[in-house]
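The following block contains the structure, expressed as C-alpha cells.
Every protein chain of the complex appears in place save one, which is left out.
Letters A, B and C name the chains as they come in the text, with residue numbers starting at 1 for each one.
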Amino acid sequence: MRKLQIKDKQQLISTIDKNRIFILFGVIFLFMALFAPRFMNVFNLTTIMRTMSLNATVAIGFTLILVIGQLDLSIGTIITFAAVVGLGLKESVGFGLSVPLAVAAGGVVGLINGILVAKAKINSFIVTLGMMTVLQGTIYTITGGNSISLSTPDAFAISDWLAEMFFPLLTPRVLITIILVILASFGMRRTRIGRNFYMVGGNSQTAWLAGIDTDRYTIAAFVISGLTAAVGGILFAMESAAATLNMGNSSLMYVISATIIGGTSMAGGKGGVFKTFVAVLTLEVLYNGIILFGLGNEVKIFLAGVILAAVILYEAYTSYRREKVLGQRPELMKELERDREAAAASSS
Amino acid sequence: MLNTTVLEMTKVSKAFPGTLAVDNVDFSVEVGEIHALCGENGAGKSTLMKIIAGSYNDYTGHVYISGKEVDLHTPSKSKSFGIEMIYQELSLAYPLSIAENVLAGRMPMKSRKKNGKGLFIDKDKMVRETRRCLKMVGLDHLDPMLPIEDISQHEGQLVEIAKALGNNPCVLVMDEPTSALSREDVKRLFTIMRNLKNRGISIIYISHHLPEIFEVADRITVLRDGKKIATREKADITSEELVQMMIGHSVNEFYSHADHSINEIRLSVDNLTRNGFFHKVSFQARKGEVLGLGGLSGAGRSELARVLCGLDSRDSGTVQIDGKEVKIRNMGQALRKGIAYLTENRKTEGLALRLNLGENILAGIIPQLTRTGIYNSRRGFGILSKLVKELSIYPPDPLRIVNNLSGGNQQKVLLAKWMASEPKVLILDEPTRGVDIGAKMIIHQSIERLAQEGHTILLISSDLPELVALSNRILIMRQGHIIREMQKSECTEESVLLAANGEGV
Amino acid sequence: MTEQKTQHEHIVQPEMQLDARAVKLNIFSKFLHTLGIYGIAGLFVIFGIVLQVFGVINGFLSVQNMLNIVDAVALLGIVAVGMAFVTYSGHYADLSAPTTMALTGIVCVQMLRYGFLPAILISLAVGISVGLLNAVAIGKFKANPIIWTLAVSYVTLGVIRLVWVNKQIYPDVMASSQRASDLFDAIYRLRFFGKIALPVIILIILIIIYTLLMTRTQFGAQLKITGAARKAAKFSGINVERIIGAAFLVSAVSAAIGGLVVTSLSRVGAWYNGAGYDFRAVTAIVIGGMTLAGGRGSIIGVVGGVLIIGLMNNIMTLLGIGTFSQDMIRGAIFIIVVGVSAKSLRSLGRDDA
Partner (left out) sequence: MKKLVKLLFVGLMLLTAAGLVFAGGEAEEAASGAVEGNLEASLAIDVSVLTAADGQPLIKLGGQTRPVPERPADPSALPETDPLHWWDMEFAGWNSVKTNIPESPKDGAIGKRIVMIVHGDHPWTTACSNGAQKVADAYDIDLKIMSPNWDLAVQNQMIDQAINERPDMILLIPLDAKTAPQQARKINRAGVPLILFNTLPSAEAMDYAIAWTGPDDFGQFRILSRLWADALGKEGGVAYVQHAPGGSPYFARCFGPISELSEYAPEITVLDKQAPGFEADKTMQLVSDWLTRFGDELKGICAADDSAQALGIFEALSKAGREDVIVVAAGNSKVGMDLVKDGKLYAITYQTAEGDGALAVKTAADWFNGLEIEPVRYLPQHMITVEDVEDFYPPQW
C-alpha cells in the first residue's frame, strides 16, 4: 500500500512537471480573465491570437533547432529578410511569385546555416551569429535603408483578408499558424522523421549508428527554421502591408524565451512544438493583460525575466536533485524504511 | 553446421592521419560461429569492427558478404546487410524512451497495406516490438516508454544489446559488451549468444577478458599493430600462447605476489551510510595495505568510494584518518586530507581529453604548485618527468593531447595524476579496465610500489585475478552491505566470485 | 625490480596515434596555427600598408591612426577580456553583460550625490552582484548559461526601468559637487601624455591582471581544466562550482567597469547603455581563438580579436565602404576565420568532433 502511494506521488509530480506549461497558461489565463479589464471578449482574444501568430510560427522551427541541440540566432533577421524580399519583389512579379520566393529565401539562408554547421562543423552559435550580421547588412543594402510599403488596393485587400476574423479567435493568418503548429507537432510526435530529429538531438552518435543521416537532419532543421521564420515574416509583412528593416529583431529573444519556458531543453532531444506554442500564447496573454492593466513595458520585461529565470532554475534544480539520487537502490530504501519503523516501534 | 563464409574481408586497410590503424588484414567469419578478436589496445580491433559496421567511408580493400562484394560506407548500408554492432561505450539517446532507442531507425509505421510505407508511427506495435526485444535480455519488466535517463547503467547496457538483437542480424559484432555487466548478466548474455549461434547467426566478440573468450569463442583472431597475426581454433591455443601473440613476446607471470607488511591503522570507517546506496559500512585499512573491494557491479563499491572522497554526501557514519575524524564535503577537501580517487570512467570523469598530458597529471596538485598566489606549472616538471618515466607513458611528451593517446597510456596518465598528489589513501576504481596487458603490468607494479612506500590502497576491481593477486585482504560487498572479509590466504578467484554472488562460506 | 623495469620498456611499443606533425594542413590553417590571431592582425596591417602604398587609402600607417584604433576598441576590449573567462570556462557567453553595464552606470550616476569614490564603489558592487546571481545559478545548479544570463538580463533591465521609470539621469545634475561630476566625466576623457586615454590604460591593466590570473594562478589553472572537462575537473578535486562562479564574477567585474566607461562617455545613465556588447564581445573572443568548448585560448588572443575588429572597421571606413556592406563583410570574415581555425584544430587532433 505504502509503496503504491509513493509511486503515485512521484507520478503526480512528473505529470505536473511534464505539463507545467499548460498549468502556467491556465493560471495566467484565469488571472487575466478574472481581473484584467476588457480581457474576455472576442475582439481582445482575437487580438492576442493575431499578435501571437508571428512568434508562434517562428517558434516552430526554433523548437526543432533546440530539439536537435543547436541554436539559431539568425531567425530575427530571417523574418526581416523574407519580409523585405517578399514585399520588395511584389511590384515586379506579384505576390504569386514573390511570396514563394521570400519563403525560399528563408530556406536558403537556413540551408547555408545548416551546411556550415553540419558539414563545416562550425558551432551553430557562431555560424548563426555571423549570419545575423551578414543578413542585417544584406537587408540594409538591398533596401538602401528604406522600409518597403505596399499601398496598392490589392495589397490592402490581402492585408485585410489576412487580418479579418472569420470565426471567433481566427483570422486566416492565425489559421495558417495553427495549421502549421498542428502539422509540425503531429509530425514531430508521430512520424519517423519527426522522431529521428529527437534521436539526433538526444545522441547524434546513436542516431548516426542507427543509420540516420545526422548531417541531413541537422541541415533539414536549419532549413525548416529558416522556412518557418520566413513564413512568419512574410505573413506578418503582408498583414502590415509593409516591411520595415528591423521588424523581426524583437522576435529572437522572445522565441528563445518562449521555447525554453515551453519545456524544450537546450541540451537537445526534449520538448515539443505544441508546448512551445502554448508558451507563446502564455506570454502573449500575460503581455496583453499587462497592457490592459495600463502597466508599462518595464513590468512586462521584468515579469518575462522572472518567469524565464524561474523555469530555468526549476529545471536546473530538478536535474541537480536527480543527479543526487541517480542510481539509488530501491531495496535499500525499503530496508531503510523498515529500520525506521522498527526504531519507531521500539521507542514507542 | 554448414561451413560457408558469411563475411570475408581481404586486404583491408584503414589509415588515420599519420598512422595505419588497420594494415592489410584478411578476416573471415563463418555462419554460426563465435569469433573472438583479440589484441592489445590500439591493435586495430575496434577500427576493424567499425569498418564492418560502416563507420568509415574511406577504407581500402574488399569486403564480401555471402560471397558478394559490397561497400560498407555508411552504418545504414551495413545494417541493410544484417550487420549489427554493440558498442563498448553506451550509444543511447538519454532523453528518449527505451522503445525509441531499441527501434532507432526502424520505427514501425501505420499502414493500410502490409509492409507498405505509412506516414505515422504505430505506437502499439512499437511497444510490442520493444517488449519482445527486451525479453531477450531479461528486461521485460521495464516500461518501454520510460526514458533511458531513468534506468540504471547496466540496464542501459542490456538495452543496447536488445537493440542489436532486435534487428535480426546475421552478423553481430560485440565490442566489450561485458565490461559494465554483472556476473549474472554475463551468464545470461553468453546463453543468448549460444542460442544465436545455434540459429546460424555469426558473432564477432571482442574482449580483454581471456576466460570469457575461452568460454564462448569458437575461433580466435589476434591482431597486433594493425596487422593480423593469426586465426586459430580455440582448441588449438592456450591462454599463454594467446597472450604471447597479443603482446609479441612471452611473459612469465601476470602478477607478482608481494607480501605487504602490516602497520598502524590509517583509515577507519564506521557505520558509513548513504541512504539507498550503501548502509552501515565499517572497515579499517592499514598503512601499506592493499585492501580489495570485491563484489558485482552495482554492489555499492564505487558509491562508497565517492562518499569517502566527498563527491557525494553521506547520511550517517564517521571516517577517521590516522585516528582523527575527518568531515569531507568535496573532493578538494579529500585531497587535502590525503584521500584520492581514481574513477572508473576514464574518458568522462577522469581526464580532460582536450588538454595535454602535463596539464592532466598536474590537475590534482595545482594548490601545491601555487606559492604566494602564483601558480607555476614548471614546479611540477620534476614530478611530471619522474612519473612519465616511472609509468613508461608513451610518448613521453608532456605537451601531447591526451585524446591522442592510446587507452592504456590514458589510464597511466590518470594513475599518474593521483600518484602526483601523494595521497595517504588511494582509491582505485577499476584501474585496468579496457587496458592492454603491457599497461596493465606497469599499473600493477606501480600499485605494489605505492603500497610498499606506505600508501594505503583501496582496490575496486571486477578483474578477479587482479583483485586476488594484488590485495592483502578483500572485503566483499553485496547489495549495499559488506557481507564478508576475506584474508589473503582464503582468497582465490573462485572463492571471491562465490562470495560476491552471496554464496559460499 | 630493475629486471621488471627493463621488461616494461620492451612492452612499450610504438603505439597507434595521430601524429600531429604528419597531418596535412592547408596553408591558411597552418599559418593560423603557428602565428595565431596576430597573424591575421598582421595580414590586415599588411593589407592596409599595401593599400596605402598604392595610394588607395592614406593615413593608415600613422601613430595617430593606430592610437585611434586602440581607443575605439578599448571599451569593447574591457568587456571582452572579462567575458573571455566565461567562454574559457566552457559556458559560451555572458548575455547579461549589457544590462550589467547599464545598471552599473546608472547606479553610479545616481550615487554621485555622495561623492565620486563612494559612487564608483557602490556601483561596482551592484554590478558585481549581478555576476553573483549568474555564479550561483550556473556554477551551483548548472543552469544553461545562455538562457540563464538572458533571463538575468531581462530581470536587470526590468529593475532599471522600474526604478528609474524609463528616465535617463545626468552626472552633472546628480553630482553633489562639480568636482565629482568632472571626475566622472574624466573616466573616459582623461589622457596620459596627451595621447593615451584612461580606458586604454584600464584595458592594459586588465589584460595584465587577467593574463596573470589565467596563466599564473591556481584559479587560472583550475579554470582551464574545468573549462575543458567539467566532470574531470570535479574528480580532480577542483571546486568547479566556485571556479565557474568566479569566472562569471570576473565577467561581471569587467562589465561593471565597462559600464562606468560607457556611461562616462555618453554622459547619461540610461537603461540602453551598453546594448549590443554581449554579441560584440563574443565575436571578439571567438575571433581571438577561444573556442566555445572551453579551456582553449588566451587573454592575449582575445585582445588580438578585439584589435582585428578595430582594424577591420578602420580599413573599411578608410576605403569608403558603406555601413551596410561593412556588416556583411564583418559577418563573413567572422564565420571564415572561426571556421578555418576550428578546422585546423580538428585536423591537429586538438579538438574532438
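In this text, a residue touches a chain if its C-beta (ideal position, glycine included) is under 8 Å from a C-beta of that chain, and two chains touch if they have at least 3 such contacts.
As the structure is a prediction and not an experimental result, all values here were calculated from the model.
Listed by label, the shown chains that the missing chain touches in the whole complex are A, C.
In the full complex, chain A touches the hidden chain at residues 11-12, 15, 19, 22-23, 26, 29-30, 33, 38, 40-48, 50-51, 54-55, 140, 143, 145-149, 151, 156, 159, 163, 168, 236, 239-247, 250, 287-288, 291-292, 294, 296-298, 300. Although one chain is not shown, part of chain C still touches it, namely residues 57-60, 62, 64-65, 67-69, 71-73, 75-76, 161, 165-168, 170, 172, 188-189, 197, 262, 265-268, 270, 276, 310, 313-314, 317-318, 320, 322-324.
To be clear about the criterion, only the chains that are shown with their structure count from here on.
If touching chains are joined by edges, the resulting network of the protein chains shown connects every chain directly with every other. We define each chain's centre as the mean of its Cα atoms; on that basis chain A and chain B are separated by 41 Å. Contact with two or more other chains is made by no residue of chain B. For chain A, residues that reach two or more other chains under the stated contact definition are 265, 267. Across the complex, chain C meets chain B through its residues 4, 8-24, 216-218, 220-222, 224-225, 228-229, 231-239, 293, 295-296, 347, 349-352.
Of all residues in chain C, those touching chain A in their complex are 92, 137, 140-144, 146-148, 150-159, 161-162, 165-166, 279, 282-283, 286, 291-292, 322-332, 334-335, 338-339, 342-343, 346, 353.
The residues of chain B lying in touch with chain A in their complex are 53, 55, 74-76, 79, 85, 87, 91-96, 100-101, 104-105, 107, 109, 119-121, 152-153, 275-279, 298, 300, 303, 312, 479-480.
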